[in-house]
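Omission of a single protein chain aside, the complex is shown with its protein chains in their original locations.
Right, chain A next:
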Amino acid sequence: MAEFFGLLSFGPDGWGRSLVSAAGMTVAVALCGFLLGTVIGGLLAWARLAGNLAFRVGSDTYTTVLRGIPDLLVVYLFYFGGSLLVTNVAAAFGSEGFVGIPAFVAGAAAIGVVSGAYQAEVFRGAFRSLLPGEIEAGRSVGMSRFLLFRRIIAPQVVQHALPGIGNIWQMALKESALISVTGLVELLRQSQIAAGSTRRPFEFFLIAGAIFLVIAWISQHLFQYLEKRTARGVRLEGAA
């Protein structure tokens, strides 16, 4: 047991410090991807709800395709495809040889593109729950489209979307483990390195899992707090 905690010490022989910074990397790449996904998801939901036929079909195709393809393939596409693109652009400017793109950028982009497809569905569902009468009422008192969005639509969509968005954040967090295949030193990659050098894979993958659980648990509570906060003005059925 003492030996087990020795593996995790923060001293020069322990892996504690590297694991904590790797956990930070996991959260950073998942968060960047997730926020990119929110932007993509918002645009897709808007295209689906307000756009013309071409926009609707495009948005629908995007969500269907991205939700039907394994995330690992998307990670490979962005990592190798991104590097290929950058190499070609660099070659046009006279550079020779291979130019790789940072694994962090490729990873965050892959997470963002996938989670955008899922977030679009959540936003669309949340938008559906708006009462048309409220939007008409807003228009009738002369609100501009932007004001209507800020005061009437956005607050309610956010409130209805939060539980679904929380689930998608948990997905993005777990998906970030796939980015270890590109060599980005996040939690799983760091555990692989530690497991390889100490020959203790069981302990280190167990620890990696435990840290993922802790992050998931903290974020779950954060989302519960946010849900409570955004629901302040809502009277619950039967809670008179």
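Convention: a contact is a pair of C-beta atoms (placed from the backbone, for glycine too) under 8 Å apart; a residue touches a chain by one contact, two chains touch by 3 or more; residues count from 1.
Note that contacts and distances are computed from a predicted model.
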item: Record-based protein name (UniProt) of the chain missing from this complex, from "Electron transporter", "Nopaline transport system permease protein NocM", "histidine kinase" or "Beta-ketoacyl synthase N-terminal-like domain-containing protein"; value: "Nopaline transport system permease protein NocM"
item: Residue among A:58, A:164 or A:209 that touches the chain left out of view; value: A:209
item: For chain A, residues in touch with the removed chain; value: 64-65, 68-73, 76-77, 79-81, 84, 170, 174-178, 180-181, 188, 191-192, 195, 199-203, 205-206, 208-209, 212-213, 216-217
